[in-house]
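Just one protein chain is left out here, and the rest sit where they should.
Lettered A and B in written order, each chain numbered from 1.
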Amino acid sequence: MYEVVVGINIGIFILLALSLNIITGYAGQPSLGHAAFFGIGAYTAAIMTAKLGYNFWLTLPCSAVTAGLIGALLGLVSLRVRNDFLAITTIGINFVTVAIFQYTPYFGASFGLGVERPQLFGQEMGNMHFLVLIVALIVLLCLFCRRIEKSWLGLALGGIRNNEEAAASIGINVNMFKIIAFTIGTALAGLTGAIYAHHMTFIYSSDFAFVTSISILSMIVIGGMGTIRGTVTGAIILGIIPELFRFMSDYRMLLYGGLLVLMMRFQPEGLLGDNSFLWRQFKGLYSRYRLRQGLESGKGGAASDG
Amino acid sequence: MTANSILSVRNLQKHFGGLKAIDTVSFEVNKGETLGVIGPNGAGKTTLFNTICGVYEPTAGEVLLGTQAIHGLKPHQIARLGVARTFQISHPFRDMTVLDNVIMAMGGSHYTGLKGIFSISRTHDNISKAEALLAKLHILAQRDKRAGDLSLGYMRRLEIARALALEPKLLLLDEPCAGLSHDATQEFIDIISQLKATGTTIMLVEHNMAIAMTVCDRLVVLNYGVKIAEGPPAAIKNNTLVIEAYLGRDDDIA
Partner (left out) sequence: MIVQQLLNGLVIGSVYALTAMGATLVYGILRILDLANAGAYAIGAYAGLFLYLSTGNILLSFAGAIALTGFFGFVVQRYLYIPVLDRPPIVPLIASIGLFIFIQDLLRLVAGPRIREFQASLPFGAIKTETLTINPTWILIIVLTAALLAFLWYLLAYTKIGLAWRATAQDLEIAKAMGVNINQVVAYNFLLGYAFAATAGIMVGMLYNSVFPTMGDVPAYKMLALIVLGGLGNPVGTVAAAVMIGLIETLIAGYIGFFLPRDAIAFVALIIILLIKPEGLMSRKA
């Protein structure tokens, strides 16, 4: 059972990292407050089921919409406040959101909020059910992100990430796409929050604090921002290290902090980012392999690029 | 306004605080011609482009594309209407491939509404169109490189390819030859001549008089934001105001 719980935790981090990757990796907008939207989703869901008596499955879309709407507001903010200052603003939003959860009695204040495990076919959902649900969502989200990369949306976000002025000069509505990126990314974080709340059955404001935002950001930065493979790898690595080496669990933040510093200093593209050392080696090997295959099958060098 | 005018700029002004970067400038760009905008450094040429493209809102005056007023529109709207540009300082999408840079400019209506934003961008059609443009600018061999890794000359060409991908009615080029070697400049003159030959309407900012004289059909001369002359290159060459503007600011040119 222990492995299942670990799997769920890592799965939740993968979902969060993929959702942040849409905002920070694809659209290039720094967000150091992603956990706030995770929290908004979790609290929305917890209040809906525990206080208002709604069904768990209904909380998934509702949490996504609530977090997405507030995220759209952050998108509006990003139109005015850029780069570092956007980063600071998101820290502030994280801080204020957590303070609201922590000091408002309706949100359980410092006692947190308790919810019950949802029912599935008349039976309480167990850890295994949650794991299946989360894995299914990860697969869907990866497919969704792949689609973004291949679509006009992906190109528009890439334009904004690289140069807003140039993006506007080829007809991209920069403001609209920034808001889209924030809305999608935060809505997905909200959805993840709903699952988290019902899996944990208890949520505290501190679950959604700045350190959580930093953990999520660390995952995409270390894995390779802007790529699905990097984001997922980063979440798995950072999620699993403290579990594999039990003695590490006490050094978790030391490890995250140290890795962030080293990565930024020596490999800002991340482990598997598009221009990272490892990925370039891998691509080099792959194209040499393709070339050799091409030669052997007598097609000459034609297969070398593709 | 002449019958075949594509762009008319009327009494355009752009002030930065007390500085009149563009001071009551009017002119027309005709279909198929190459209009040069020349003038010393700081004359207001880039500001003129930015005002036409909607980066700046004009302090006063009008800009018409055909018969439609475009001043006050956003840059992305003006781009959609058919005004494409390059930048004095190249702005390629650095971490994307050369090919993607060009395909990106083909998004059209997918970039202004929510419709179709999830549809596939790199279709066979779009890829071959982009490749044709890269071939036209002689950078097809660079197709899979990251745009940020290109040399300055190639970046400039990529920007032109990207601008052409918009299928523009009017192409604005801001000092495409600045900082290039003699040979590279010569190649650029060839490229521009080739674009002219295929009927592209061009507005070219050029700091270097000699280049402007060779490629442009007509010249507009700016100095301190004021239009001091307009006409065919031969006439401009002998215009005393123009000569003075350049000689008087000789130190700036260096």
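Basically, a contact is a pair of C-beta atoms (placed from the backbone, for glycine too) under 8 Å apart; a residue touches a chain by one contact, two chains touch by 3 or more.
Please read these numbers as outputs of a predicted model, since none were measured by experiment.
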Query raised in the report: Thinking of the complex as a whole, which visible chains are touched by the chain that is not shown?
Result: A
Query raised in the report: If the hidden chain were put back, which of A:Val6, A:Leu69, A:Ile88 or A:Cys142 would touch it?
Result: A:Ile88
Report summary line: Which of A:Leu58, A:Leu120, A:Met253 or A:Leu295 touches the missing chain? It is A:Met253
Query - Positions on subunit A where the hidden chain makes contact - result: 30, 32, 77, 80-85, 87-89, 91-93, 95-96, 99-100, 103-104, 210-211, 214, 217-218, 221, 250-254, 256-261, 263-265, 268
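As a working rule, only the chains that are shown with their structure count from here on.
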**Report entry** CA centroid of subunit A to CA centroid of subunit B, Å
**Finding:** 40
Requested in this report: Mind listing the subunit B positions that touch subunit A in their complex?
Outcome: 53, 55, 74-76, 79-80, 84-85, 87, 91-96, 100, 103-105, 107-108, 110-112, 114, 116-122, 144, 146, 162-163, 165-166
Query - Footprint of subunit B on subunit A - complex, ascending - result: 147-148, 150-156, 158-159, 161-163, 165-174, 176-177, 180, 226, 274-275, 305
